[in-house]
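Below is one structure; the comments refer to it alone.
Just one protein chain is left out here, and the rest sit where they should.
Here is subunit A:
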Amino acid sequence: MDKETNINISVTLWTLTSKEIRRFMRIWIQTLVPPAVTMTLYFVIFGSLIGPRIGSMDGFDYVQFMIPGLIMMSVITNSYANVVSSFYSVKFQKSIEELLISPMPNWTILLGFILGGVCRGVMVGIIVFCVSLFFYPDFSIANPALTILVLFLTSILFALMGFINAVFADSFDDISVIPTFVLTPLIYLGGVFYSINILPEFWRSISLANPMLYVVNTFREGMLGISDVSISFSLTMISIFIIFFTVSSLYLLNKGIGIRD
């Protein structure tokens, strides 16, 4: 309860978060099923058909090596997509006015959307993990605490990035440009399908500039116990980016950029 205004902040936050969860659950066939189908195809083609010909990667079966990367890929795209599409839709439909006219503080609005994105990202991550067990039933998680930590931090980070994209978006094209032309290439080149140790020195150095590499490898450290990069450095960078994007999002909301005339 906010003492100055007598407004129950936890109720406002829960209302927005549950609305966001209700939104993606209502269209589950568009939000939860596609990652399961796409990842099944990846596991069938790259895991079961091509994987045995590739052999092992960093001492693991190729399908086993791919599992953390594919989970991260799904978590990143879904956390981002949920917030960017939902926040842009409320702008487009003008239902953002419901929120702006209400006494909800801006941080609650931000947190509500982020929690919605995190819920979808984590849920999709769990779904993809369950799918992967059909292809590698003996999978055991090396460090569950680190795995869960990275899963949530990654969801938060990309949900925040989706929020900022939506704030600046003026059309539906604007919400697909970054996922298509920036996120997807970075994810594919970020060590989802391979270890950067197999790359020539030049490309390995270039890859180190790809932020996705740190997210994917930290998660792989949690699930398999192997990583191409320093875990403490990665966690620090992810945390710094979360803080940076949180402050930026709140600044944009407080200034009304993209949402107020």
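Convention: a residue touches a chain if its C-beta (ideal position, glycine included) is under 8 Å from a C-beta of that chain, and two chains touch if they have at least 3 such contacts; residues count from 1.
As a working rule, contacts and distances are computed from a predicted model.
**Q** Considering the UniProt annotation of the chain absent from this complex, which name among "Electron transfer flavoprotein alpha subunit apoprotein", "Polynucleotide kinase-phosphatase", "Cytochrome bo(3) ubiquinol oxidase subunit 3" or "ABC transporter, ATP-binding protein" applies?
**A** Answer from the UniProt record of the missing subunit chain: "ABC transporter, ATP-binding protein".
**Q** Using the document's definition of touch, tell me which of A:Leu100, A:Ile126 or A:Ala142 contacts the absent chain.
**A** A:Leu100
**Q** Which one, A:Trp14, A:Phe46, A:Phe139 or A:Phe152, makes contact with the chain that was left out?
**A** With A:Trp14, A:Phe46, A:Phe139 or A:Phe152 as choices, the missing chain is touched by A:Trp14.
**Q** Considering the entire assembly, which residues of subunit A contact the chain that has been omitted?
**A** Within subunit A, the residues that touch the unshown chain are 2, 4-9, 11-12, 14-16, 19, 22, 26, 89-90, 93-95, 97-105, 256, 260-261.
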